[in-house]
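Heads up, one of the protein chains got dropped from this complex, but the rest are sitting where they should.
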Amino acid sequence: MSTRLPTFGDMKAQELKGLLLDKRLLGGGVLFAALALYPGLTMNAYHTRLLAWIMCFAIAALGFNIVLGYTGLLSFGHAAFFGTGMYTVVIAMESAGITDLIVLLVLAMLAAGVVGAVIGALSVKTHEIYFALLTLALAQLLYVLAARDVGGLTRGTDGIGLSRPDFLGIPISEAPAHIYLMGFYYHVILVCLFATIAVLWLVLRSPFGLTLKMIRENETRAEMSGVPILRYRLYSMVLSAMIVGLAGALYAVVVGHVTPEYLDWTMSGEIVFMALLGGIGTFLGPIIGASGFIILQEVALGVTTYWHFTMGLVLFVVVLTLREKGIWGGAKALVDDLNERRDDS
Amino acid sequence: MPIESLLVNTFNGLYFAALLFFASVGLTLVFGILNLLNMAHAAFYGLGAYVAVWTLNNAGDVTTSTVVLLAMLVLVIPLVVFVLSAVLDKTVFAPLYEIEHVYQLLATFGVILMLDDVIKFIWGASPITVDGATDPSRQLGAIDLMGVSVSAYRSFVILIAVACAVGLYLMFVKTKLGKISQAMSEDYEMVQMLGINVNRVRVLIFSISVAIAALGGALFVPFATATPAVTLEYVLLSFAVIVIGGLGSLKGVVVAALVIGMVRSFGIAYFPALELAIVFGLMALVIIFKPEGLFGDEGVVE
Amino acid sequence: MSTRETDSTSTTQNASTEPILRTENVRKEFGNLVAVDGVSLEFYDDEIVGIIGPNGAGKTTYTNLISGALSLTDGTIVFDGDDISDLRKYKRVRRGLVRSFQIPQIYDELTVFENVQSSVLSRKQENNRLFSLTHRDTASIEETERLLEMFNLESHADEHTEHLPHGVRKILDVAMSFALRPKLMVLDEPTSGVGSREKNAVMETITDAAVERNIGLIFIEHDMELIRSYSDRIVALHEGRVLDDDDPAAVMNSEAVNQFILEGGV
Partner (left out) sequence: MTKDNSRISRRHFLKGSAAVTALGSLAGCALLQEDFGTDEIDGIPDEPFRIVQMIFESGPPAFYGEEAMNASDMLVDRINDEGGLIGEREIEIVDRLDEDAGPDSLISDVQAMAQEGEVDMLMGIVSSAHSLAVAPAANDQQFPFLVTMPGTYQLFEENPDMEYVVRTAGSNAAGAVGAVRMVEQMDDVETVITIDPDYAWGHDHQEMFEAGLEAVGADVEIVESRYPELGETDYSAHVSAIADAEPDLLFSSLWGGDIATFVSQGVDGGMFEAVDQSLLIGDTGAPLLSSLGGSMPENVWLGGRGGYQPNYRYDEDEAHREFVDEYYERYDQLPGWGAYHEWMGFQALQEGVERAVSIIGDWPTGEQLTAAMNNIAFESPHGQHTMYGPQAAAPAVFGRPTDDHDLPVDHPLLGEFEFIEAAEVNPPEDDPTMDWVDELEPVTG
């Protein structure tokens, strides 16, 4: 029997669970340390950048999965939140003269949260494909605003380049680009990723997280249990938007140039792609998905001109064979399977 | 506004509506009857465009007869795609019928990416236009419509769209295939239990739907250019059409195509600044105020 | 066999106390079709009322009006002394008006324990707690355990509900409704799909729990045996109107009921 509910098993189950938890924490700690030391040990700027890129999108995919994996809504408008995060940073820096990284990140999360609240409020009543297309349409309107430079903030499709933010009053932005990235910014992203993981792990196991799952599993029952489901869908959109906005904000500095392309629906599609590839039914799947997607794309680009075909084929096969399990869930199932066989023999 | 420009804009709107109809009617049928959300549907519109450009440009050596060229566009190309899609239905698309909509969308997005590169592999990335000598739209020239000169070819395309819509309607109300399809859209399992070979119906409906998309692409290309961008543009447009019309409704597709066609045509003519926002704005408004679309509660042909 | 000893119809017996639920001239139209046509009824928190009627009599529509799944065309619904006619569904639930469905509405990918715990947490309106772990929440865990015990579900606690037998799913559905501590429960065919041998067991479990917790019950049922055995009172609906409202014996012997419902087949 599974030991999901330690209070129901005997004390041994409880201890086992504790051990398991420790193991996970231990694994997480080791991984964190390894990632933190990687740039310093290898001095490989390319890998550092690649990892920074992956980690930003891992945060985005994790945030996105709150809505798809937990609340059960397929949003095709998450580019709006990612792009809002990016634009908030670049506009705050270039127009308002704010240069402190922490302030910028907080602002970006707030701005994305507001956009999430607006898009959410308009769309949470709808379902499935309608929800997907409504979020897509609303996000696309935001894209039009940015591409058309309405309000004169975004400078149209050529976008805006941005400089490097400082940190707590330390003028770290004066460091050369690769030192800034390898010695500082990479670690900021790393900390943000692990903080996101920790916060989401907690939140999704809280009564709030259970409520989102209730809505996903059976809306009628959730409502008949006294849950205001529209409100909770909205909450999940806002929470998701804030995390995706954080990812966008972090990423803006990595890429150094913000264009409306990051608000386009194809960007939303990429985030969906990542979450699915890794497995929306699992907590860590989206992280694996973001890594898989970016590495796959880089490899496919290097190997063939027909990388669209390659990506399409992978998406097709993964979706058909693994569905909500994704790569991560599939791998876990495989390991379980092997373990069982070993136990049998 | 002067009456001539009113007429011309209406004509433009009708023509665009005809193209939208071709691109999206199959999408809504496949969804309504077979319960498959095929994002790759519009890719067949793009494919039809490329096949047509290629056919017309190679036909020049054999014939430049307008009738023969039009027959190729209207009959031969859809027929070829019909056969191709029957094969695809049995292979690539077969497993998709079993999975949830979300996964259907994503898997068929994968199909778009693949078709994209197939087109690039065969025809390259440059925009291709139809040669003047074999371009029926140039051969036919203009006709006079209530004092306004309009393209004869584009009028022909509008007529084909009307014929196609009427034909589909008759198919659904008169033929056995149509009646079974309607029943399937209401209760798939019931039809299965009646001992009807649903797989055969599925192949037929899927292939007809895809062939209409290809027909649209083929008809579209003499008056435009085949580029890799066509597919993605029509993916979004066709989804906008079927969502505004209501998923699974034939009437909805017709009405929504007309609405988008007209709003866009007059919008561009008189409020050019709004162009980028028109379709998405319309789609958002409809979903917000009528989430099931204009005719979403109804069956295929009600 | 009735679970409660009542020597007269509860309507007369409770005339002095306030009804827990009262519907006044409740009406629902769908286009030209009048599904519920001016139904006025009273229900008390210490009785079990069965609703009968042929298909299309308006039974399910009536319960949907009560739960708020449908909006009224006309009329008033008073629950526990307050007019709730325009109240949203979830707010009615929070006041103690709970319904269950013909097809069990449970969370398939959650365990039985989580299913019940989710209801407990919802009742306590703790859905918005972000930073505490549900599997460490002693209060709700203890309450959930008690509920599982009450409905004999302990042995299934850690199972995912997808694979449970139908009868157990029904019981779970009811257990989840009980977790909401309702004052009145409306059950739409609580035994549909349950094997005939299990039906009595399911009804026993439900009615015992209702009596223990002092919860009023309204249930729609097609099985006349069950209706007769478990109801304190029966309401017969026909073409959207109340045909009869009396103690079981009286209703079953009524001429009109026999003509329109019992013989017409249910």
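As written, the chain order gives the labels A, B and C, with residue 1 at the start of each chain.
Quick note on the criterion: a residue touches a chain if its C-beta (ideal position, glycine included) is under 8 Å from a C-beta of that chain, and two chains touch if they have at least 3 such contacts.
Please read all numbers here as calculations on a predicted model, not as lab measurements.
K.L.:
Wait, the hidden chain, what does it touch out of the ones we have here?
P.N.:
The omitted chain makes contact with A, B across the full complex.
K.L.:
Out of A:22, A:158 or A:337, point to the residue that touches the absent chain in the complete complex.
P.N.:
In the complete complex, the chain left out is touched by residue A:158.
K.L.:
Which listed residue, B:8, B:118, B:145 or B:183, touches the chain dropped from view?
P.N.:
In the full complex, the listed residue that touches the missing chain is B:8.
K.L.:
Among B:31, B:50, B:93 or B:223, single out the residue that touches the unshown chain.
P.N.:
Among B:31, B:50, B:93 or B:223, only B:223 touches the chain that is not shown.
K.L.:
I need the residue numbers on chain B that touch the omitted chain, in ascending order.
P.N.:
2, 4-5, 8-9, 12-13, 15-16, 19, 116-117, 120, 124-129, 131-133, 137-138, 142, 149, 151, 154, 220, 223-225, 227-230, 232-233, 264-270, 272-273, 275-276
K.L.:
Give me the chain A residues in contact with the hidden chain, please.
P.N.:
Residues 44-46, 49-50, 53, 93-94, 97, 99, 147-149, 156-159, 161-163, 176-178, 255-257, 259, 261, 297-298, 301-302, 305, 307-308 of chain A touch the chain absent from view.
Everything that follows uses one rule, which is that only the chains that are shown with their structure count from here on.
K.L.:
Determine the set of chains touching chain A that also touch chain C.
P.N.:
Expected: no chain.
K.L.:
Measuring centre to centre with CA averages, how many angstrom lie between chain B and chain C?
P.N.:
50
K.L.:
Specify, in ascending order, the residues of chain A that touch 2 or more different other chains.
P.N.:
Answer for chain A, listing residues that touch two or more other chains: there are none.
K.L.:
Under the definition above, what is the set of chain A residues touching chain B in their complex?
P.N.:
Spelled out, the residues of chain A in touch with chain B are 68, 74, 122-123, 125-130, 132-134, 136-138, 140-141, 144, 147-148, 265, 269, 272-273, 276, 306, 308-309, 311-316, 319-320, 323.
K.L.:
Would you pull the chain B residues touching chain A in the complex into a rising list?
P.N.:
So the residues of chain B in touch with chain A come to 37, 92, 95-96, 99-103, 105-107, 109-118, 120-121, 236, 239-240, 243, 247, 276-277, 280-281, 283-284, 287-288, 291-292.
K.L.:
In the complex, go through chain A and note every residue touching chain C.
P.N.:
It comes out as residues 1-8, 202-203, 205-211, 213-214, 217-218, 220-229, 232, 235.
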